[in-house]
Each structure stands twice: as structure tokens, then as C-alpha cells.
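Entry: chain A
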Amino acid sequence: MHATAAEYDVSTRLVCQKLGVELRELEDWVCCGASAAHSTDHLLSLALPAHTLKQAEEKGLPLAVPCAMCFSRLKFTLHELENKDTLALVSGAVGKELSTAVTVKPMLQVLADEDIPLPIAKPLSGLKVACYYGCLLVRPPEVVGFDDAENPQTMDHLIERLGAEAIDWGLKTSCCGAGVAFARLDVVLKLSHRILSLAQKSGADCVAVACPMCHANLDMYQKDMTVKLGWKTELPVLYFTQLMGLSLGFSPKELLLDKHITNPLPMLREKKLT
Partner candidate 1 sequence: MGSDFTQQIRDKAKELLEKGTVECVIGYETGSDGFSARPAFIYEPAEVERLVFDNTCSHNLVKYLLNKKGKPTAVIVKGCDSRSLNLLLSEKQIDRDNIFIIGVVCPGVVEWGWNNRSDQLQIRCNWCRQHNPVIYDFLVGEPVTEGPPDDFADIAAMETKSTEEREAFWREQAEHCVRCYACRQACPGCYCIDCFVEQLDPEWVGIRIAPEENLMWNTIRAFHLAGRCISCNECERVCPVNIPLSLLNRRIEREVLGLFDYRAGMSEDAVAPLITFMKDEKLGIGE
Partner candidate 2 sequence: MSRIGVFVCHCGTNIGGVVNVPEVVEAARHMPLVAYADANKYTCSEVGQASIRDAIREQRLDRVVIASCSPRMHENTFRRTVAAAGLNPYLLEISNIREHCSWVHSDSKDATAKAIDLVRMAVAKVARHESLLPKQVGLTKRALIIGGGITGIQAALDIASAGHEVVLVEKEPSIGGRMSQLDKTFPTLDCSACILTPKMVDVAQHPNITLLTYSEVKEVRGFVGNFEVDILKKAKMVDYVKCTGCGTCWQACPERIPSEFDMGLGSRPAIYIPFAQAVPNKPVIDIANCRYEKYLKWKETEEGPEPPQCRICEGVCPTEAIDRSQKDEIITEKFGAVVVTTGFKTFDHSVYGEYGGGRYPDVISSLELERLMSAAGPTGGEVLRPSDGSHPKNVVFIQCVGSRDDKVGRPYCSKVCCMYTAKHAIMLREHDHEVQCYVFYIDVRAGGKDFEEFARRAQDETGALYLRGRVSQIYQEGKNLKVLGEDSLIGRPVEIEADLVVLATGMEPSDNADLIAQKLNISYNTYNFLIEAHPKLRPVETQTDGIFVAGTCVGPRDIPDCVAHGGAAAAKVVALLSQDSLTTDPLTSIVDPMKCVGCFACKEVCPFNAIDEQVTRDKRTIASINESLCKGCGLCVVACRPGAVNLRGFTSQQLLSEVLTLVRG
Partner candidate 3 sequence: MSVDNGPLIIGFLCNWCSYAGADMAGTSRAAYPANIRIIRVPCSGRVDPLLIVKCFEEGADAVLVAGCHPGDCHYNEGNYYSRRRFALLRALLDFMGIEKERFQVEWVSASEGKRFAKIVTKFTEEMIERGSRKAS
Partner candidate 4 sequence: MTKIIGKNELESWLSGIMKERTVFAPTRVDDLILFRPVQSADEIVFDYENTNLSPKELFFPKTETLFTAVPKDGDIELTPTTVDQEVILFGIRPCDARGIAILDGPFLDEPADSLWSQHREKTTMIGLSCTKPAPQCFCTSMGSAPNDASNVDIMLTQVEDGYAVETITEKGEKLLQGVELRESDVQPPVPTCDVNIPAEGIVEAITKMFDDPYWSRLADRCIHCNVCAYVCPTCYCFDIRDRTDKGKTERIRTWESCQSKGFTRIAGGYDPRADKGTRLRQRFCHKLLYFPQQFGALGCVGCGRCVIACPVNIDIREIISDVQKIGAEVGQGSN
């Protein structure tokens, strides 16, 4: 977060501050082990998130998770710990008495809470946004229990509240290929390209995401798509927190909007939003 996804980190903190959502970073968080542990060692894949969960439990706070993959792993762990035997096994591995009494929410859900008023300074009118949730935020539904797996609306509603238009499109929860990001770039390109091109065909000015992995895939590889798949244009990919920040009155600079590979500033300028 502090490194590759600084934009997300900074914009989230700014927005939270503005909205009065107090964030506390767990001092001793560990990697959730996504992409590596869960395909190799089942126990480890539960123990790593469990360690983090335990800290939140000890603090007595709900856990707001910015990354969809981390969110998925944490939720999976909670789900598996419902089984008493598993609970005992993982408790042993972590060395602490675990419980499932922790609330885990994706950052999107936290900030999209309609009970939190949005002091809109600059409505994003005229901006058409394709909300992209990615695959892990909403799936599998019985585990994560967040929104509709096929046609989620949380971000759409949030974007509409910012004054922008959330377009209806069909690939909101399709896979961008992050799982094989390093191994099969060709797959990533194909999947991400499909997402971007549908978003564009559907009239979107930009894509809003809620996960650093999604962002990386969709933002970084647009040049490669041009070379390999004939992707002729560019489509800015922004964190939903950045769009929130913009409407709440922060400057593009504060929100690190200039740090993206695919530069969103010309588009925003055109829409008179900067």
C-alpha cells in the first residue's frame, strides 16, 4: 500500500479523515499469503490471516480491508474457522485461542455506508464511470457475504452519490487475471483487455476499482495491449477513493492522480473536473 498502491493509500486516508472514519493500522499485520500460500499450504493459508484477525479481535475493532484479495483470504479464514476442528488446529498453529467474532469488511463497504454523509464539494457531473469490482470482492457469495456476485451495486450507488453516472455493463465482476499476473501475462492482457474494451464500448470515461491488484492489471498493461492486442486508446483506471476525494474537494495532486500509468488528467480536464 505504501509502495505500489500509494494512490489508494493516500486517497483512502484523506477520504476517511474527511468523513470522520477513524482508521488504525494494525501494528503487527502479516501478509495474508494470497496467491502463494493458499495454493500450496492450506494450514498456512489460514494461519496467516488468522494472526491478523486475532489482532483485530484483541483490539475489539472491525477490520476494514482495502485489498480484495486480502479481504477474500480473511473471509475465507473466518469461514473455515466456523468448523470447530479447524479452529482448534489453526489456534494451535497461531499459538492463540482464536474466535470468529471479528467483523471484516472491504474498504468499499465501509466508505459506501449511506449513513455516513458525504460533504460533496464538487459533484462529478458528466463523468461516466464503469465500476469494476473484480472477482474476489463478491465471490464466493456464501463466504464473503457482500453484495450480489453477478451484478453488485455498492460502488455504483456510491459513484452516483458523488454526482457521476455509473454505467450498467456486464463485466463488473469478471476476472482481470491477477492470480496469474506474473506467470501468464498473455492471459492477463486478454482478460483485462476484454474488461477495458467493454467498459469503453459501454460509454465509460474511466474505470473505478477497489483493489490494488485490479488497478495494477488494468492500469499498467494498457501499453502492452496496444502492442499485442491492438488496443487503440486509453482508459483511465482510478481508485474509487480517488473519485470520492475529488468530489470531496481534494486536488488531483493530493490524490496522486498524476501517478497513474494511464494518465487520467486529460480526461478529467476535458470534463472540467480538475
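These made the cut because all candidates are chains of the complex that A comes from, given by their letters.
Here is the rule we go by: contacts are C-beta pairs under 8 Å (C-beta built on N, C-alpha and C of every residue); 3 or more make two chains touch, one makes a residue touch a chain; residues count from 1.
Fair warning: this is a prediction, and the values are worked out from it, not measured in the lab.
Shown alone here is chain A; of the other chains of the complex, listed as 1, 2, 3 or 4, the one that touches it is 2.
The touching residues of chain A, when paired with candidate 2 in their complex, are 148-151, 168-171, 174, 198, 201-202.
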